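The structure under discussion appears below in the form of structure tokens.
Removed: one protein chain of the complex. Kept in place: all other protein chains.
Right after this comes subunit A.
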């Protein structure tokens, strides 16, 4: 199991050091600093073995978190734990920075004592932790016996992520669907591979212990239900999508999903990621991006990028951002675009083109002249792909969702979110939002 946990700043100074096992000595702290943080070479692996001691590390901004062990631990668990540790810290004091860690080091030690015992991860849900790790130690002295046993039963219980007795005047529920279309396109414009990975993020502000159910137009479910009412479904134009795979937050009853394919759960309070899904079938690309790159001599590059929206004209994509990477030796850029604003950002080595909104079946283009410094630098330009971000925001009342009206979400039609709330009050409003991140294509090779 995990033998010790260290947090370093970018210089390799120790900010937090907690040793759980006798086989980890203080010298392990220095070994990691010398061999990894101060190493000249780029990090070649997130797992390093130094003198029969294994170090797992993750980096958050310029802070290093390292877990240390001498045993054959579950490596996936160690990384999951490190991410969780970051989430917990962020939930307590915001951004993970040297400043914040130093300011909260007592709290961090207290958390580390609670969520890791003898190197075994324990309950690490912030919802539960916040009930008794408050940094106001005195408070716990005045708890009644009932309160105390409520805390302990929650921390160890089946619903470790939610505390009892939550009350809201307004019951609200927000759903965000964040999708990223991962597309590999050859410089010749051929789609090599495409998949959509989506995340459903829920913000729940509901009272009590609400029993929730979440549905979607998963092909398997629709086909199951649709046996009798096949006509109806085709009439309403409901499209089902074939989900390759999905994973759920630990609040979702997995065995129920496995047997009935229904998603039922008692949500944690506040924001959490309910599910992730991945689909590869029938992906309709929301945009086409067509780049043209022409080299003019050794010091000039002409780039033209055309984007075409490829969805129903009635829909609106918002906050479109296209990023066109530029070579490292760029000295100046002139841009002309038909729509929106474009700017060359030297610090990011990219031209950023922003369009507020764009309806379906439209087209827009940008052209840029990139001046290059003559260079004999051997270091090659990595030619990053053009990337693109946009949002589709739709607000619907929950009643409509429950009635099963189709919500069109781009780029895949992942529709009919319905939230049934059998026992407790019905949430008053839900908000729905979809964001898409898009890596359309590789730049053509330079010759």
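Following the convention adopted for this analysis, a residue touches a chain if its C-beta (ideal position, glycine included) is under 8 Å from a C-beta of that chain, and two chains touch if they have at least 3 such contacts; residues count from 1.
FYI, contacts and distances are computed from a predicted model.
The chain not displayed here is annotated in its UniProt record as "AP complex subunit beta", chosen from "ER membrane protein complex subunit 4", "AP complex subunit beta", "DNA polymerase delta subunit 4" or "Phospholipid-transporting ATPase".
Looking at A:276, A:308 or A:362, the residue that reaches the missing chain in the full complex is A:276.
Contact residues of subunit A toward the unshown chain are 1, 13-17, 19-23, 26, 29, 42-47, 49, 52, 54, 56-58, 69-77, 79-83, 99, 102-106, 109-110, 113, 117-118, 120-125, 132, 135-138, 140-141, 143, 145, 148-149, 151-153, 155-158, 160, 182, 184, 186, 192-193, 195, 197, 244-250, 253-255, 257-258, 273, 275-276, 278, 379-382, 384-385, 439, 442, 445.
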